[in-house]
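Removed from the display is one protein chain of the complex; every other protein chain stays in position.
The chains carry the letters A, B and C, assigned in the order they are written, with residues numbered from 1 in each.
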Amino acid sequence: MRAVYFKSGEVELREIQEPSDEGVRVHVRSIGICGSDLRMLELKFPLKFVAGHEVAGVLDDGTPVAVEPMSPCNECVYCQSGDYNLCQRVAATTLGIGRNGCMADELHVPESSLVYLPSNVDVKDACLIEPLAVAVHGMRKAGLEPERRVAVIGGGTIGLCAVAVAGAHLATVGLSARYEHQTAAGRLLGAGGINGQYDLVVECTGAKDTMKEAIKLCQPKGKVLLLGTYWEGISFPQMAIMLKEIAILPSYMYSANGAARDFDIAATLLSRHPEIARALITHRYPLAEVKRAFAVARDRKAGAIKVVLEP
Amino acid sequence: MRAVYFKSGEVELREIQEPSDEGVRVHVRSIGICGSDLRMLELKFPLKFVAGHEVAGVLDDGTPVAVEPMSPCNECVYCQSGDYNLCQRVAATTLGIGRNGCMADELHVPESSLVYLPSNVDVKDACLIEPLAVAVHGMRKAGLEPERRVAVIGGGTIGLCAVAVAGAHLATVGLSARYEHQTAAGRLLGAGGINGQYDLVVECTGAKDTMKEAIKLCQPKGKVLLLGTYWEGISFPQMAIMLKEIAILPSYMYSANGAARDFDIAATLLSRHPEIARALITHRYPLAEVKRAFAVARDRKAGAIKVVLEP
Amino acid sequence: MRAVYFKSGEVELREIQEPSDEGVRVHVRSIGICGSDLRMLELKFPLKFVAGHEVAGVLDDGTPVAVEPMSPCNECVYCQSGDYNLCQRVAATTLGIGRNGCMADELHVPESSLVYLPSNVDVKDACLIEPLAVAVHGMRKAGLEPERRVAVIGGGTIGLCAVAVAGAHLATVGLSARYEHQTAAGRLLGAGGINGQYDLVVECTGAKDTMKEAIKLCQPKGKVLLLGTYWEGISFPQMAIMLKEIAILPSYMYSANGAARDFDIAATLLSRHPEIARALITHRYPLAEVKRAFAVARDRKAGAIKVVLEP
Partner (left out) sequence: MRAVYFKSGEVELREIQEPSDEGVRVHVRSIGICGSDLRMLELKFPLKFVAGHEVAGVLDDGTPVAVEPMSPCNECVYCQSGDYNLCQRVAATTLGIGRNGCMADELHVPESSLVYLPSNVDVKDACLIEPLAVAVHGMRKAGLEPERRVAVIGGGTIGLCAVAVAGAHLATVGLSARYEHQTAAGRLLGAGGINGQYDLVVECTGAKDTMKEAIKLCQPKGKVLLLGTYWEGISFPQMAIMLKEIAILPSYMYSANGAARDFDIAATLLSRHPEIARALITHRYPLAEVKRAFAVARDRKAGAIKVVLEP
């Protein structure tokens, strides 16, 4: 079968043997290219596994599923309380990081990682469930109550997922995005422009210089939720967060919320809000054109939000 | 088409005209007989609509769905904060109560009431999503945290749904049931017997005399969640709830939880825990045998838990 | 020294030997007559100890103090988490219930039970700290947030303390009282009349028939806090609490709240709000006139709210 590797900063599509990994076989139907994939390429991060962690596909019998891309231990104190994103085993079992990922014709995953798609969700859109789950998790960690004002900084996939999830929490949402096509996508999901101060500010860019803006947009007693990945560290202007007593809340992946996983809720959102897939997926390429797909994904100015590969 | 009516305490299957109700047409595939249906028959409650509110079916194009059986206004202060079970419009729009219900070949419902089934859930089991949503809602209202001890009083459908939902919250669950087949079903869902005191006691019988047991099983600072319907009122022994400061928490139907409806989470549970359908559905009858189905449902000793009608 | 006993429904002032109880000696300066004292007399409750549990006085060196009238074990799971009102040892160590109470010239108490009075609080008013602590505890248990609407049912001491505490929580307060002098006292503490529905209803009468009013005054999603003692049990109209999902919250005595005891906060309130003592204490009698004091306290219509004994 075919599989994508990152080598010395380049994307390679190789023909490899069928994997003998344990678990249920998933025939891949949609793969999302994530900002962290682009970043690992840029950093020439030495990755020995097949890349990719945003994925949906079908089982051998045709049943459509998405895949939660990690396998926590189910036994540690974090797993036992539902916070399995904090399990020590997560990093080593994450698709495309600690084991073979999903940018391939097939992958094998534990049955407990499957998320069975709602009947109106197209498997070709369902790779979006992963970034949506990131936003569901963060908003839950932030304890977002109904009818609040939420500002989202960053109009990429995570930012737009945050817009969608905040809207589902019955919030009024403002989006601060760099490019016009991002603002337009946000508008489709219900986001207006930035206007005044907010109960919750969701930082989704990972850039170092947006933290000041986040603090500025946040009202006293408010919260700043960090959904980006801050490769260069995190710094705040002391006076502002102190005088306004702004809580800074990092968020990492996804876990479980009472009876439901964040991933389950994300699947539900994609079912109830078909506009999410329409707003986010801007490009689709067959797996064979993976190099072109990455080139497009990298060029934000050209209009890409989520670029999807279809094996 | 065929439709079930309650008349003078009797169940009648009548041939009626296709309904001209507004909304999306659902071809009914499974209908649950609920304890409140039995109670309304017993009380000879004058009901002018088609009966029934636990339902799943398929759309015209075959897409499988369950149905949230009420239509809140979406505009009042409760709807705007997600608590739409408290909307004034609920009673008048509930299937089988304020408008034509689901015990029929077809029904029409607003598109917003649809719950698209996860791909591994059989539509013939999916009428269970309604009582599961009742338990999801109650456990959420009770703020059940992980790793708590939960006692469930009552081994009928709601009690067993409470067992399943508490288990999904990573609780240790004890079940107090009247009949052996209920205890066995509870065991299949992870419930042990009653042993000591509990953080949360879930009263699911609606009987007047179980409240004392509930308070007794509840530890100081604990909570008693009321999922039954208490036709004869609710009374507590004063000293016990006072000295133990036990909070009494009524719960009504289902609503929304941040980004997800209780109904969505219930559908997810049915997907992740196929044992729920196996444990709860004890009998299935074609719609034509509706009288026999009700007779069996009424006779708890004979082993019925959930009796399902299949048009 | 002199001490008050309850015998066969009658109040007796006896001359007894100085107590040899352990603890710090408190020279009593003010004693409140509580509704439960009146009730125990009425029920001819067989009480072998000196009566009374609302008290303030001075130490041998003249330092003014109030006394928290129970001695929890400090070791059980409830004591260790601050909820020492739930400690098994409370009943057996409560003044006037399980050991000699405060209606006397002197009493001895553990040093940990002392509450050192704020410098502007008159020791002759400070027996009010006990019923204020009851209201502080209840309002804390109810999680009263700022700027809510609170209705108080009952214009006796506990009801008026609830008014004062709710006002200190920045609530808008309505009072439903039986007598005009109670309403006037409530007005002095900032309470208006009853008007519409409330986020929190505080039931302070202990009467059986007010529960319906409490539920009616409570808005959907609201809470009913029980500060009365319900000798005849507690009953609710099922439909109303169910359809409105009203939480019923019993409250018992007082305990600790993070770094402070409810008793400490009650002392603080008496310091910051001198109008509380002015509004509540309607009569003062020397200890020698205890029989007359009880007679006045019993006759609510005649204008008594809190009757204070001064040894």
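One rule holds for everything that comes next: contacts are C-beta pairs under 8 Å (C-beta built on N, C-alpha and C of every residue); 3 or more make two chains touch, one makes a residue touch a chain.
Computed from a prediction, not measured in an experiment: that's the story for all the values here.
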| item | value |
| --- | --- |
| Omitted chain's touching partners, listed by label | A, C |
| Selected residue (touches chain absent from view) among C:V134, C:L227, C:I265 or C:A279 | C:I265 |
| Given C:V26, C:V136, C:V201 or C:I241, the one touching the chain that is not displayed | C:V136 |
| Interface with the unshown chain - residue positions in chain C | 63-65, 80-82, 116-121, 136, 139-140, 144, 146-147, 165, 168-170, 258-261, 264-265, 267-269, 271-272 |
| Residues of chain A (touch criterion as defined above) contacting the omitted chain | 78, 83, 85-86, 141, 220-221, 226, 229-238, 241-252 |
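Just so we're on the same page, only the chains that are shown with their structure count from here on.
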Contact clusters after notional removal of chain B: A | C
| item | value |
| --- | --- |
| Same vs different contact residues, chain B with chain C, by half of numbers used | same |
| Approximate Å spacing (C-alpha centroids) for the pair chain A, chain B | 34 |
| Chain A-chain C separation of Cα centroids, rounded to whole Å | 55 |
| Separation of mean Cα positions, chain C and chain B [Å, integer] | 43 |
| Shared-contact residues (touching 2 or more other chains) in chain B | none |
